[in-house]
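Moving on to chain A:
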Amino acid sequence: MTETMLLVPMRTAKQGVALNQGKLKDAYKKETSTVEIKQEDMDRLGLKTGDRVRLRAGTEEVIVSCKPRKEGKKVQDTATGIIFLPYGPISSALMTDGDTAGTGMPDSKHLIVEIEGPLAQEESDG
Partner candidate 1 sequence: MKLTVHTPPEVPLEAEILSPTSLAGLSEAEVSALIVHHGNRKEALGEFFSVNGKMNGRLELEGDLSFVKLIGQGMADGEMFIEGNVSGHLGCGMSGGRIVLNGDAQDWVGEDMTGGSITINGNAGHMVGSGVRGAEQGMLGGEIFVRGNCKNEAGGAMRRGLVAIGGNSGDFTGLNMVAGTVIVLGEMGIRTGSNMKRGSVISMNPARMIPSFSYSCTYQPIFLRFYLNYLRDVGFEIDDAWLNGSYQRWCGDAISLNKGEVLLYQS
Partner candidate 2 sequence: MSSALRIVNGKIYDPANNIDGEVRDICIQDGKIVESVPGDTPKIDAHGMVVMPGGVDIHSHIAGPKTNLARKFQPEDHRYDPHPGTEFTRSGAGGIVPSTFATGYRFATLGYTTVMEAAVPPLSARHVLEELEDTAILDKGYYVLMGNNSFLHRMLEKGRMEEFRNAVAWWLNASKAYTIKLVCPGGDEQWKGDKNATINQIDEKIHSFDITPRQVIKALIDTANDLGLPHPAHIHCNNLGHSGNYTTTLDTMRAAEGRKAHITHIQFNSYGGEPGKNPTSKAKEISDFINENPNISADVGQVMFGKSVSMTADAPLAWMLRHVKERKWINCDTECESGCGIIPFEYQQNVYTHTLQWAIGLELFLMAKDPWRMVLSTDHPNGGSFLNYPRLIRLLMDRDFRKQEAAAVNQKALLSTSLLDLDREYSLQEIAIVTRAAPARLLGLKHKGHLGVGADADITIYDEHENREEMFKTARYVLKDGHLFIKNHEFCADPVGRIYQVAPDYDKKIEDEIRPFFDEYYSVQFDNYPVFDTHVETEIVPTYPVQ
């Protein structure tokens, strides 16, 4: 299934920890290539934890794995159609527009992407 969603790159404690181990190490690569999706969005797309999905922005695309997003315990979080990916080379690859509107800062937390998945194993390996 393919849908258009809003990708918000973010920081996580895990990513911060992995960052210290080294950006070229597996832990960092894993954390920065796992997208978090709201459970109901996962269900609609037919995704399970660990499934591979393709994210496409403009001419760029990446393949990442997915997991359901943990939500706050006390509140009802209604944000659907938004997916979150820890900052790293993969989220940067989807930042195809370098326009900073005269600020120096690209719109790096507001990326419109197409999400496609789940991908078959052979496709995601390639």
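Candidate entries met the following condition: all candidates are chains of the complex that A comes from, given by their letters.
Everything below uses one rule, namely that a residue touches a chain if its C-beta (ideal position, glycine included) is under 8 Å from a C-beta of that chain, and two chains touch if they have at least 3 such contacts; residues count from 1.
Keep in mind the model is a prediction, meaning the values are calculated, not measured.
Pick the candidate that touches chain A in this complex from 1 or 2.
So the chain touching chain A in this assembly is 1.
Enumerate the contact residues on chain A facing candidate 1 in the complex.
Touch list, chain A to candidate 1: 99, 101-102.
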